[in-house]
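Just one protein chain is left out here, and the rest sit where they should.
Labels run A and B following the written order; every chain starts at residue 1.
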Amino acid sequence: MLGADAFDTEGFLRHLKDWSPAVAEQIASDEGIALDEAHWEIIYLLRDYYTEFDSSPAMRPLVKYCAAKLGADKGKSMYLLSLFPGSPARLGSKIAGLPKPENCL
Amino acid sequence: MASDTPKASGQAEPPRLLLVTRSPPYGSSLARSALDTALAAAAFDMAPALLFLDHGVLQLLPQQEGAASETRSHGKVLDSLPLYDIDRIYVDAAALLHFGLQDMPLPAAAEVVDSTGIRALLEGCDHILSF
């Protein structure tokens, strides 16, 4: 378990390197989400996105990236919303240990 | 940003936005501001056209290693523009020559423009933001 000072005031991890699957479980639990295979697939996809583009995605690019990497069935807002209710880009990035998406409106 | 309002036509068509970025990617926050504005506009369904002018063309150098200066790679963020549906990218031909970058690989959507082409871009949009 990471202490409170590892997170910013909105609960985003301050340092990428502090992330681990256990930390993801911790953040998800705080958000009321039990992670299953489908969640993990998106979490690792988000981390790949960050490695490739040095930024966390907004919703639109996340949907397109999912479609390109995981196929059209998963490249849909509804699918992502079912896994990460409310704001999938924001919530997914948070659990994936990424900085808060800057253009997530 | 001034008090920009959508076109007074009342139609659903969004205003055509042109962002002019004239700064190199590092050393000041201007290039980053231009990029952040572009991504934010895209999130509002107003994907802007981007004009890389003057020192702005230096933002397009491939293989930028942000980690060497503990910063994010401006070039990598630019790589995400197609995912934001930003696919109108214009590059100043004279600036490429000035920096000896005329053979540099450019983003797939990029079009190299001369002075006349730049004038046409400025005339062909509703709002222009300069960085």
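To be clear about the criterion, contacts are C-beta pairs under 8 Å (C-beta built on N, C-alpha and C of every residue); 3 or more make two chains touch, one makes a residue touch a chain.
In the analysis below, contacts and distances are computed from a predicted model.
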item: Hidden chain of the complex, named as in its UniProt record, picked from "ABC transporter permease", "Acetoin:2,6-dichlorophenolindophenol oxidoreductase subunit alpha", "Sulfurtransferase complex subunit TusB" or "Leucyl aminopeptidase"; value: "Sulfurtransferase complex subunit TusB"
item: Displayed chains contacted by the hidden chain, counting the whole assembly; value: B
item: From B:L58, B:V77, B:V91 or B:L121, residue that would touch the chain that is not displayed; value: B:L58
item: Sites on chain B contacted by the missing partner chain, in the whole complex; value: 24-27, 55, 58, 61-66, 68-69, 71, 73, 75, 97-104
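To be clear about the criterion, only the chains that are shown with their structure count from here on.
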item: Intercentroid distance (Cα basis), chain B paired with chain A, Å; value: 27
item: Complex contact set, residues of chain A against chain B; value: 52-55, 57-61, 64-65, 102-105
item: Touching residues on chain B, where the partner in the complex is chain A; value: 36, 39-40, 42-44, 66, 72-73, 76-77, 79-80, 83-85
